[in-house]
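These notes are about the structure you will find just below.
With one protein chain removed, the remaining protein chains of the complex are shown where they sit.
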Amino acid sequence: MRASLVTAPFDPGAALSAFAADRSRTGAVASFVGIARGDPGSRLELDAWPEFTLGRIEALIDDARRRFGLDDVAVIHRIGRIEAGEAIVLVMTAAAHRRAALEACAYLMDHLKSRAPLWKKEYAADGTSRWVEPTAEDERGLDRWDA
Amino acid sequence: MRASLVTAPFDPGAALSAFAADRSRTGAVASFVGIARGDPGSRLELDAWPEFTLGRIEALIDDARRRFGLDDVAVIHRIGRIEAGEAIVLVMTAAAHRRAALEACAYLMDHLKSRAPLWKKEYAADGTSRWVEPTAEDERGLDRWDA
Amino acid sequence: MLLFGRLAETAGWREKEVTASASLADLKAHLTQVWPELGAALNGRGVQAAVDKVVVAGDLSLTPDSEVAFLPPMSGG
Partner (left out) sequence: MLLFGRLAETAGWREKEVTASASLADLKAHLTQVWPELGAALNGRGVQAAVDKVVVAGDLSLTPDSEVAFLPPMSGG
């Protein structure tokens, strides 16, 4: 199980410590943490369909593993209510080569943004809210991987 | 002081936990960990000229910060004796955009490989040893940033 | 059937047993009749349907125990 959805705050560093241990065969570990931006009091709500969402994230992980020749991958994604400053997502990759590990993090994040069944609503500190939808930039980010 | 040279094993995850805290203005934190590869009993020795090496790594950090518009960067580099499986280097970047954070990790690692005053000797488990020098691939890695 | 994200918000519900429909198109027509606002949203840009947890393009025939979900544009990460 290299994908998990969690409803409580988690410490990306603790997850990285575990992931980076016993990698003397691997050499390169990259990670990316997405953090909820905003003023104090602002928050996100992430809707998910857990059993479906997990399967889709695991399929993305399999794609990345094959494409970049990774030794290992893990994705932790928050769902539910997330306060400003908390980690939303952590992607970690292990590979023999540094470029593969870093590129795979970019690939996974680009796909999680608009290809993982998650739905994000932003609540500002003043109580106003809006559903986030993929931007044109997000779509261009994905195009990069089609070449 | 965003660059440090350390002589004892360190936990990349603990460093990431500290670096990723209070990033509600930033949003994106990327990291790269280089780990000593090899059989049990193999090791590295990293020679350095600490006061000069630190200055050069700090200059690289300044370059990366400007080039990628980073909010923050930290580099921790082991020197001295490093056993197989231990972290050699940790690079962490914080930015508003995920691509900038990840690219900056690649940039810093490419430059640390052959532009930071560090000299690496590999000792195999059987006692044989060799000095590591930048490969043609390392040089090609750097060319990428000249465009 | 299941709704997520802004579709669930528009409808005011997330999960409901609905009258069996012969096809996805029939189901949408039925939903539009009962919840006109949801019907409009289902035809919005980027909304996908999943039948038995497989995203489908175009119409599809349904059985009484098909599990249908409507998914608005995704925004993870």
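Letters A, B and C mark the chains in the order given here, with residues in each chain numbered from 1 onward.
Following the convention adopted for this analysis, a contact is a pair of C-beta atoms (placed from the backbone, for glycine too) under 8 Å apart; a residue touches a chain by one contact, two chains touch by 3 or more.
Note that the coordinates shown come from a computational prediction; the quantities given were computed from them, not determined experimentally.
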{"item": "Left-out chain, listing which of the shown chains it touches", "value": "B"}
{"item": "Contact footprint on chain B, counting only the chain that is left out", "value": "34, 46-49, 51-52, 55, 77, 88-89, 109, 112-121, 131-134"}
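Here is the rule we use: only the chains that are shown with their structure count from here on.
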{"item": "Chain whose Cα centroid lies at the greatest distance from that of chain C", "value": "B"}
{"item": "Chain B and chain C: spacing of chain centres that average the CA atoms, whole Å", "value": "49"}
{"item": "Inter-centroid spacing, chain B versus chain A (mean Cα positions, whole Å)", "value": "23"}
{"item": "Length of the line joining the C-alpha centres of chain A and chain C, rounded to whole Å", "value": "26"}
{"item": "Multi-partner residues of chain C (each touching 2 or more other chains)", "value": "77"}
{"item": "Junction residues of chain B - those touching two or more other chains", "value": "98"}
